[in-house]
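As you look at this complex, bear in mind that one protein chain is not there, while each of the others sits in place.
Read from first to last, the chains carry the letters A, B and C; within each, the first residue is number 1.
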């Protein structure tokens, strides 16, 4: 499961850090694992295209590498495209077969991003933390 | 299990009936089976020897035959002797091997007699019905 | 008379049940105590041994291979059971418990203890099993709610007019047995659900005697809850099922507390896990759940409609044969409209004696109150003898039963 690329993203996470004044900001956790991911998103002027993504987080290599990879993938995507992503997209991105017990780690970042967008659009309760 | 003698005692119970003014009287039941036995005992002047026994009851052949046989056995016995009786005495009396599930039926009469004596001696709460 | 073509290929089925080969004093066992517990076919026994010999492990959160295998099998077992009873919500509507009784208590504690109060009513029937009768009676006592009982007719059916009067806006729960384990009555549960829902009451269906032997579709019935036991449907002991509509299970408080059912715990408070795990505290009945799913496969392979017809045929045959003598009273509805059991009494012979005598002929029936004491009070008897059938029983076995009853009649004559 631990391809070199995953370990590399874990050890050297891309887009790691916070944004001062993001359009979207949301935190999620996986209480069973203690994995946490906080995402910051800046949108283009169209209010729909993702221009910058940053994240901070803590947890297992799968959750953190997944967040790092996703942060790159999201760049330039429309909110709708992100909303349409599913587990398979995450598995493809990671390039490994995920055992059933690790899927929650892998999809946490995607879930945080999607919930963040839902909150931004007013479709979800903004106070709730994403938990997987 | 159904020796001729048991069936005979069931069909023609000995000492069946009530006593007008017994020294000891007590009722017992086995709620799971619906077996009930009510015993009436008259003591000799020494206040310790059983002079007459009558019973009424309802229930399976084992419980009723056992009461019928016991009513005969008790005659002339001291209260202490009766108190000292146990399951084996009942099994001997019936002359059959009792399956574990039928023991409660077989020993109900003995239990009623013993509880009756305990109540008579003030060693047990008189309001409680014997249940097996 | 016993030659009529069987609905099932019973000879083939019997090969799966080695216990049926047992002999007592040279006489082969006739097992007619299936309403108490059914036997366990080889495929289910092999599922159990396979579990312990190849992938036994604790579930849900183990990352290692054995735990993955056990977890997937255990979780999928919930889906399989959901499918078996037509629960389209899948595993989230299926809680594994240890038996029907616990499934009832789960709802009585998690919902009843919190929601019932003075002025609320729980409507039961006179033919309820102690599992629901005692449970609701005691929970009602503790909450100040009241229990009402739908009476039965002379034929042993629910008095539906009375039911319509008893179920009112004060009714919070209607708890009804689907097939009576004493009368064999098949109750109109879907009609009762409609009445209950008209008054915003929940309906809890006791499926202990229906799920094992006929197609049951919780959504067609519109049951809010349904309970049944593995050991009565070719599965192992130690597993029961609670079906609950998803939105109700989501709203309800948990019942047993502990590991697996929580999401987050601090010294001060806890948050609950998602369905159905919220209701499965501690290490669950892993092997038993997986074996129950195999029992569902086994029964579906035979075909639930065919099992239903087979049981109805045996029950009708037994009903008619037992009633050949006027000294036998059979309880419940007539031959052509009953589940696969007959409870009866032979005049002058206590049911316990009858069962002992039948046992001498290797015929296994149940005698007693069948955990329906109040119903027996209504019937005016402390106990009854009950023969109950399953997929492996034959008309020839019913004949053995009737012969043994004849022996008892003679012995006691």
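Heads up, the rule we're going with is that a residue touches a chain if its C-beta (ideal position, glycine included) is under 8 Å from a C-beta of that chain, and two chains touch if they have at least 3 such contacts.
Since this is a predicted model, take the numbers as computed values, not measurements.
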| Contact with the hidden chain (one of C:12, C:61 or C:325) | C:61
| For the full complex, which residue in C:288, C:345 or C:384 touches the chain that was left out? | C:288
| field | Those residues of subunit B which, in the complete complex, touch the missing chain | value | 31-32, 99-102, 131
| note | Where subunit C meets the chain that is not shown, the residues are 18-19, 22, 24, 29, 31, 33, 36-37, 39-40, 44-45, 48-49, 52-58, 61-67, 98-102, 104-105, 108-109, 126, 129-131, 133-135, 137-139, 141, 147, 149, 229, 231, 236-240, 256-262, 264-270, 281-288, 352, 355-356, 358-359, 362-368, 371, 373-374, 377
| note | Residue positions on subunit A contacting the omitted chain are 1-2, 7, 11, 31-35, 59-62, 99, 102, 105
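In this text, only the chains that are shown with their structure count from here on.
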| remark: In contact with subunit A as well as subunit C, sorted by label, we have none
| request: Looking across all chain pairs, point out the one with the most C-beta pairs in contact. | output: B-C
| said: Need the CA-centroid distance for the pair subunit A / subunit C, whole Å please. | reply: 47
| query | Which whole number of Å gives the spacing of the CA centres of subunit B and subunit C? | reply | 39
| Taking each residue of subunit B in turn, which ones touch at least two of the other chains? | none
| message | Where in subunit C do residues touch at least two different other chains? | response | none
